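Just one protein chain is left out here, and the rest sit where they should.
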Amino acid sequence: MDDIRKKAKELLENKTVQVVIGYGKGSGEEARAIFVRDAAKTDQLIFDETCLQNLAVYILKHEVKHLGKIAIVATSSVLRSIMILASEQQLKDGDLVVLGITSDGKYIDLPNFKAIEDYLATLNVSITDKEKELLKMIDAMTMEERWAWWQNEFSKCFKCYACRSACPMCYCPKCTTDSNQPQWIPVASHQLGNMEWHLMRAMHLAGRCINCGECAKACPMDIPLNLLTYKMIDEMNANFGVTVGMKPDAVFALSTFKNEDKENFIR
Amino acid sequence: MSEKNLYLPYSMIIEKVTEEAPFVKTFRLKFENEKEANNFSFKTGQFGEYSVFGEGESTFCIASSPTKKGYIECTFRQAGRVTTALSNLEEGNTIGFRGPYGNIFPIDDWKGKSLLFIAGGIALPPMRSVIWNCLDLRENFKDVTIIYGARSVADLVYKQELRDWEERPDVKMVTTVDPGGETPDWNGEVGFVPTILEKTAPSSKDTIAIVCGPPIMIKYTFPVLEKLGFSDDNIYTTLENRMKCGFGKCGRCNVGKVFVCKDGPVFTLTQLKQLPAEY
Partner (left out) sequence: MEIEKKLLKKASLEKLFEKLKADGKKMYAPVKKDKLVNFALVDTFGEICDDYILTVKSAKSVAFPKIEKIVDYEHSKNSSKAIDIDVSNFPEVVLWGVRPCDAVGFDSLDAIFTWDYKDNIYLARLEKTSIISFSCFKSDNNCFCTSVNGNPGGTKGSDILLTKISNGDYLVEIITEKGKQIIAKAPELFEAAPTEEKDKNLTNVPIKFNVKDITENSAKFFENDLWVEQSLRCIGCGACAFVCPTCACFDIQDESAGKNGTRLRLWDSCCFSLFTMHTSGHNPREVQSQRWRQRIMHKFSYMPERLNVVGCIGCGRCSRACPVDMNISEHLINLAEEVKK
């Protein structure tokens, strides 16, 4: 952690960046995002097991960008998010300074996208056994049971859109759900409106979600939205052999056609 | 419970549609229910919520004068979902209307004074109501000057009324279009409204100035008025913020502690200067 603080201090002192996005002490058990703009305050940066948020959500935030060039304390979730943002032309190499950090808090020097890509290749980013278990539980349900299960979960939703807001991949300036000409998705948070919203979001994240789990964690009603996105990751792996968020110039499976693409969806 | 449903609109029949300019239309609306028509009254400056069922509601001022009885008019530009749906309607169709809401132009206080109306583009409608209201009570006021500008000749709204005002001996009418917006046969002024205002140089003595227009026009018009000697208390304008309810509940239109729907839409420059710049 001292390395990160030192590096952050240096970057702010020599004005390479104007803000360091990192973790600081929160009001409760979990750390919170902090935005250090003063080299003297870099000792507020912390890193431990309470630092969970995927900070990449702030990279494209208008108000944060406005502060100037960004350095970001980057866990593997942040790094993978950066790879997606780069692949989607939202970030160029050198747009930000990446302060890589291992899960046990060691600083890793990642000067460019290539270094990030090489580092990510050394990590195991497959979904965890616990996540696999959850998927199994859903898969074991009959169609009717599954429908009922999700209806129950979606019935808790009140459309606060915390799932969308917490997601680094949900950066569209105008979300499909906010479009009213035509009104694709009902605004009201009733059964249909909730279901259409969550299915639309899951589909939009298929092949883009890096499984950081922010959507589920953000949900004040504890809807396990990550199960939808886990499932998508599983499907992407099975159908296209793709692990998303591993390189800065990825081509998205669902927006590309290849001759060898499976056609098993045609029935 | 004796209270009425605040959200229940009147049914209004579109009696007449006037194409004012590209994408700009005026509807003349008549109450479907005669009793409602008789109980209805409004004052100049007030606004309403106009609705197309299935699409939603949209907020605009009442563009006709309260002195014109038996109908109300609204002028709107086709821009969002509701105004697009409104644009597709025809004479004889029914729409919903709630109102009137908001405060008024205090024309009773203006008795005996001269009036200077300055409007730009699609912002003439809120002013048209007060212009006609004052012209219908012409003996109450001294000089009446109207300065109206639009981007181009085609964008001028109320073309017939502009001519009517032009021809009236008791109105000084100045019409202008932005440079490049003139046609070969255009015989009005060419220039931006603030420039033409400065050129026209109306007297500020015992005069009330009413300004409605796009933010950029307003921004450059106030300094000219100040130069001409108008005090902030004698300059009136209207604010437009996004609204849903129209009566101080939905929480959208407030500028600081001031709710445009209840405290406005009419404000003096003195009042405006006390507001935070969140409009």
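Read from first to last, the chains carry the letters A and B; within each, the first residue is number 1.
Here, a residue touches a chain if its C-beta (ideal position, glycine included) is under 8 Å from a C-beta of that chain, and two chains touch if they have at least 3 such contacts.
What you are looking at is a predicted structure, and each value in this text was computed from that prediction instead of being measured.
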Displayed chains contacted by the hidden chain, counting the whole assembly: A, B
Sole contact to the chain not displayed, among A:Lys9, A:Arg80 or A:Lys159: A:Lys159
Residue in contact with the excluded chain [from B:Glu20, B:Glu55, B:Glu73 or B:Asp155]: B:Glu55
Residues of subunit B in contact with the chain not shown: 1, 3-9, 11, 51-57, 79-80, 83, 92-96, 215, 240-242, 244-245, 247-257, 259, 262, 276, 278-279
Interface residues of subunit A (partner: the chain not displayed): 26-28, 30, 32-35, 53, 57-58, 61-64, 66, 156, 158-162, 164-166, 174, 178, 186-190, 214, 217-222
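The rule we apply is simple: only the chains that are shown with their structure count from here on.
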Interface residues, subunit B side, partner subunit A - complex: 80-81, 84
Touching residues (chain side subunit A, partner subunit B) in the complex: 180-181, 183
